[in-house]
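In this view, the complex is presented without one of its protein chains, the others remaining in place.
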Amino acid sequence: MGASPRRVNLSIETTSRVQVVDITARVEEAVRELGIEEGTVHVFCPHTTGAVAVNEAADPDVATDIGRALSAMVPDLRFAHAEGNAPAHLLATLVGPSELLPVLGGRLGLGTWQGVFFCEFDGPRSRTVWVMGSP
Amino acid sequence: MGASPRRVNLSIETTSRVQVVDITARVEEAVRELGIEEGTVHVFCPHTTGAVAVNEAADPDVATDIGRALSAMVPDLRFAHAEGNAPAHLLATLVGPSELLPVLGGRLGLGTWQGVFFCEFDGPRSRTVWVMGSP
Partner (left out) sequence: MGASPRRVNLSIETTSRVQVVDITARVEEAVRELGIEEGTVHVFCPHTTGAVAVNEAADPDVATDIGRALSAMVPDLRFAHAEGNAPAHLLATLVGPSELLPVLGGRLGLGTWQGVFFCEFDGPRSRTVWVMGSP
């Protein structure tokens, strides 16, 4: 049996401009691949218009609401950034690039209703999220 | 003497809809119980309408202002989530479920004015916050 990897890359395709994607099952699978038994797993988005969040995974409407509400919070300014996606950079900064999550008994140790989400604010895109254990 | 626990659970009762509660002293006590001398402590909220934040603990008005301001930032949308607490999920996502805090010499290593706060956005509730050391 080989050594556990240090990082598992999740490939994620989004289909709309703003999308909040439930990746809980895939992070769970990555925790197994990484061989983490107790401790933490670090879920990190290496893209500047994407983010990682934790929120309710039971009702998919919550993710949809959060995406719509975040978009509605962007102030109506004349942005300097010439690519036209300054709002996406703003929202990625607010939600943040990573989450550090508990692992208990080889499984994600979240609250009953919590899931892990990848947020894209400038899609559609092909993106990667990194899942890493402790060194 | 027994081994140190791996996690200390803090029970927190909130009394209003939105409440930002200073839990600094209780996290400090948990750091002692966990026996962390140098490194980090991970303060994690397992609830989807709650969050963990770091901000000024000297003037309690700051926590009150932050709770009011966050509530005022929620956009006026027709949310799909049927439970009526979509704004709480939004604010929990923005503030985030956890903070990773330095520990120095067996004590929380924060800045002079910093404290740790549990934020509830859909109270009143009986909640738990997890305080965990490194494995």
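So that you can tell them apart, the chains are marked A and B in the order they are listed, and the count of residues begins at 1 in each.
Operating definition for what follows: a residue touches a chain if its C-beta (ideal position, glycine included) is under 8 Å from a C-beta of that chain, and two chains touch if they have at least 3 such contacts.
Computed from a predicted model, the values in this text were never measured in an experiment.
Q: Any idea which of A:10, A:53, A:69 or A:90 touches the chain not displayed?
A: A:90
Q: Kindly state which of the options B:16, B:112 or B:126 is in contact with the chain not pictured.
A: Of these options, the touching residue for the absent chain is B:112.
Q: Residues of subunit A in contact with the chain that isn't shown?
A: 6-7, 42, 44-48, 73-75, 77, 79-83, 86-87, 89-90, 92-94, 96-98, 100, 130, 132, 134-135
Q: Tell me which stretches of subunit B touch the chain missing from the display.
A: On the subunit B side, contact with the omitted chain comes from 38-40, 53-56, 59, 61-62, 64-66, 68-70, 72-73, 94-96, 99-102, 110-114, 134.
Throughout what follows, only the chains that are shown with their structure count from here on.
Q: Could you state the distance in Å from the CA-based centre of subunit A to that of subunit B?
A: 20
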